[in-house]
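Every protein chain but one is kept in place in this view of the complex.
Going in written order, the chains are labelled A, B and C, and every chain counts its residues from 1.
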Amino acid sequence: MPSAVVSILGASGYSGAELLSILARHSSVRIDKLFANASAGKHIHEVIPRLAGVVDASLESYSAEAVCQSDIVFIALPSGEAMNLVPELLKRGKRVIDLGGDFRLTDPGTYERFYKKTHTAGDLLGEAVYGLTEWNREKIQRARLVANPGCYPTSILLPLLPLLKEGLLESKGIVVNSLSGVSGAGRSTSPELSFVEVNESVKAYKIGTHQHIPEIARAVADLAQANVFFTFVPHLLPITRGIYTTISAPLASNIGEPEISEAFRQYYEGEPFIRFVPVPEIKHVAHSNFIDIGYSLHRESGRLIILSAIDNLVKGAAGQAVQNMNLMLGMSETEALL
Amino acid sequence: MPSAVVSILGASGYSGAELLSILARHSSVRIDKLFANASAGKHIHEVIPRLAGVVDASLESYSAEAVCQSDIVFIALPSGEAMNLVPELLKRGKRVIDLGGDFRLTDPGTYERFYKKTHTAGDLLGEAVYGLTEWNREKIQRARLVANPGCYPTSILLPLLPLLKEGLLESKGIVVNSLSGVSGAGRSTSPELSFVEVNESVKAYKIGTHQHIPEIARAVADLAQANVFFTFVPHLLPITRGIYTTISAPLASNIGEPEISEAFRQYYEGEPFIRFVPVPEIKHVAHSNFIDIGYSLHRESGRLIILSAIDNLVKGAAGQAVQNMNLMLGMSETEALL
Amino acid sequence: MPSAVVSILGASGYSGAELLSILARHSSVRIDKLFANASAGKHIHEVIPRLAGVVDASLESYSAEAVCQSDIVFIALPSGEAMNLVPELLKRGKRVIDLGGDFRLTDPGTYERFYKKTHTAGDLLGEAVYGLTEWNREKIQRARLVANPGCYPTSILLPLLPLLKEGLLESKGIVVNSLSGVSGAGRSTSPELSFVEVNESVKAYKIGTHQHIPEIARAVADLAQANVFFTFVPHLLPITRGIYTTISAPLASNIGEPEISEAFRQYYEGEPFIRFVPVPEIKHVAHSNFIDIGYSLHRESGRLIILSAIDNLVKGAAGQAVQNMNLMLGMSETEALL
Partner (left out) sequence: MPSAVVSILGASGYSGAELLSILARHSSVRIDKLFANASAGKHIHEVIPRLAGVVDASLESYSAEAVCQSDIVFIALPSGEAMNLVPELLKRGKRVIDLGGDFRLTDPGTYERFYKKTHTAGDLLGEAVYGLTEWNREKIQRARLVANPGCYPTSILLPLLPLLKEGLLESKGIVVNSLSGVSGAGRSTSPELSFVEVNESVKAYKIGTHQHIPEIARAVADLAQANVFFTFVPHLLPITRGIYTTISAPLASNIGEPEISEAFRQYYEGEPFIRFVPVPEIKHVAHSNFIDIGYSLHRESGRLIILSAIDNLVKGAAGQAVQNMNLMLGMSETEALL
């Protein structure tokens, strides 16, 4: 007996397809409309063959009217498209979860600098709730518009926020390296993402210019009331799914392992999707909504090494979006996710 | 007309096989004896089928007498074995290039702490020349015993040494992350290195305890007369070959891009195997003796991001060993390597 | 409200872990005991970290008494072990689903020839029901002992049986090639299955000697009343999951596409886990219980090309086992599998 109806804009991309896979297992949600302009008219299984026999629906061209039966609208479109759709959707009383980057920053100028686009719905930036579930539950429950976090920020913020909020790390000298599977780049025709170019290789990219940098900074300021200077280097790995983040952060003076573990306990005890492990591995979180976190103190340099692993398409996108939807609809937060 | 004769101890491992592939293309070297105790009696192509039709030789059990025709003996055995063989080889007048870790440190106590073995030839630690070719050419030419560098240290030291020697980086707060292909672990029966466990995953390992940490510290002290505090996190990647190193290092005050590029120019101009590129990628160095280096200054945090890529089996092992051999024999340094 | 209780023998292997993942999503089954002798005393998440927070149970040493609360016992042990356990389990009134090969053949002599072991429970070979769900539903429902099919046979029999039963193919000249991911070999310490040996390569193995050959022949005889002569070449691929089977079979005279598609329709219309597609791809069935089947008639040679793809750990092992369990317990056949 479904108690909620949802639609998806951008159902044919990797995040959209993952969303469909998860929602198909949800006991209390009915999928209403699937929009994918480029594939409009096709059955979902022509575009995502693995969903044949699982989801039975056709793709349509988007129109605001067509989503009017939906309680929640997921937007899984490339960044830059949601800002043109959200105002109308909100006006029609829909609640929106945007998996793209359009509503994650507060400042339109920063958006423009990092996304190379002028923001067309800047007035909504203040209202949008940053959907990092474990840190914003109350606001998410009531939100009209949830900005679902980026995959890198999810993997970086969850381990860092408790430590920053408790003042256990110095604000300067934090170094973040992340490794991402290729699905993070979305469905692509870029020759750089062809199998032969990616396989058996690794490369760093967007060093110091990645659009997730201001997202992290903003979330750290908002959620941990801290200000940090960090370097962030994302790397492309020859795997399909997963993000592995390795952080080296200088400890504040007199901070040792007990303070670190106590902070994690305090913020995350009982969290259904946060696991502490000796050393995370991507394979342990693939296809799941878990984040695995490990850490280790390095006495000589006074630094803490923090490691995390998530599935970029699940906890880093569609899984966290459904977690947020569950919250917004007053359902069990883990429904369809365990 | 070969002008030198060489033997290999440990010809059946990954480094040994790579050494054979390279030496088979060498115009002036004849391979004399191949030793591999566990496979003694077999033809090389039974153990390394890709060398059938390329190298024609049988594997033998090692004996000191059997290598007496060789000008140079390569040791490509797991760390801990070379120290029992080298004294005898030197006594018989052989020159030795050890690809393992036994002679890379100067202090037997440090060796014991990181390699979990007591050093049995500690008196030779002082004599052994660290075979980081570009930094030790003169000593290598005359050396009786060359300690070929580890794969991680090669990828870390080559980009760091010029900057540390010129005092362009602060000594505290250097953060080193490296990603390694699986062949770096050698031929293995460990279930952790089985295909299913490694594929589509990433994990960090030996955080703060890797035996290459004191090797790096020692080389920095010897070759750049510097003392650094750094964190080093190695990661295992699902690729066969290659190491990718990402360094975030605090710049000394008033240092900018011109000083950095000038230091690199000064130390490496004309080096046949060091290339500067915008962003290194493992695929560009795989199966070659090149190291590709890139860097990028991050103004807000006052840090320099340095990236490097090598093939762990070539520049990180067998290739650099042949480069050293070429030097020791007075041959062109690039012979068989371009 | 779980209405059945199950136990697993061999919970720490790849099939056992997959079984746990599936059963954890099952609405009407409670997992009672998990046995894994080598890991007895450990919590499941020490052995299979991805199940932490999903399955909460410890591993025990097996004893017949310990499974007495279970309605169904799954055996996910290497072939050769189940035959020593099943007689006792049946005596105690348990129903058993064996994922190994011990009860798939009818003739102990053939078992001995292909499995290189003497069968110790030969008297049960006649009773065991071959668990190819779509072809044996009635018998499976009532079975005490289900021999869950091998992964290769599942991928080969499902496309072939309707055609053979209807006499659409000649019995001589059928050629079967299968490609398998590495998890099919189970958790392994074999150096041949290490990442470096498998990655970026392919090899055929057990040509003409694979233990699934008599399993296929027996099932064809039993289920399609046919007798076929075929060559079967399995290949090892550098992927974790999946089997791809390509069959080239001579058509009986006067048989064309209409007869083929009619036979498939007749036997498989409405089957929840059998999909017909233009060309199967492993990625479309990975992590699912589907088999995708495609075919194409080659007029010049009078042959039919048939292609199929499954996930070896799901439809080829744990998924089909749960499908059979659902049948045996009178539950919806698709429960926990869609």
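Convention: a contact is a pair of C-beta atoms (placed from the backbone, for glycine too) under 8 Å apart; a residue touches a chain by one contact, two chains touch by 3 or more.
It should be emphasised that the depicted structure is a prediction, and the values quoted were computed from it without experimental measurement.
Participant: Touch as defined at the start, partner being the missing chain; which of C:S58, C:T120 or C:S248 qualifies?
Facilitator: C:S248
Participant: Out of B:S58, B:S171, B:S288 or B:S332, point to the residue that touches the absent chain in the complete complex.
Facilitator: B:S288
Participant: Out of C:V5, C:V175 or C:A252, which touches the unshown chain?
Facilitator: Spelled out, the listed residue whose C-beta touches the missing chain is C:V175.
Participant: Tell me where the left-out chain touches subunit C, residue by residue.
Facilitator: 172-173, 175, 177, 179, 197, 200-205, 207-208, 229-231, 233, 235, 237-242, 244, 246, 248, 250, 279-283, 286, 294, 296, 298, 300-301, 303, 305, 307, 309
Participant: Name, in rising order, the residues on subunit A that touch the hidden chain in the full complex.
Facilitator: Residues 14, 182-183, 187-191, 193-200, 238-240 of subunit A touch the chain that is not shown.
Participant: For subunit B, which residues lie in contact with the unshown chain of the complex?
Facilitator: 24-25, 49-50, 52-54, 200, 272-273, 275, 277, 281, 283-288, 290, 292, 338
Just so it is clear, only the chains that are shown with their structure count from here on.
Participant: Which chain is most remote from subunit C in terms of Cα centres?
Facilitator: Measuring from the centre of subunit C, the most distant chain centre belongs to B.
Participant: In angstrom, rounded to a whole number, how far apart do the mean CA points of subunit A and subunit B lie?
Facilitator: Using C-alpha averages as centres, the distance is 39 Å.
Participant: Report, in whole Å, the distance between the mean C-alpha point of subunit B and the mean C-alpha point of subunit C.
Facilitator: 46
Participant: Subunit A to subunit C: how many Å between their CA centres?
Facilitator: For subunit A versus subunit C, the centre distance works out to 37 Å.
Participant: What are the residue numbers in subunit C that touch two or more other chains?
Facilitator: Only 200 qualify.
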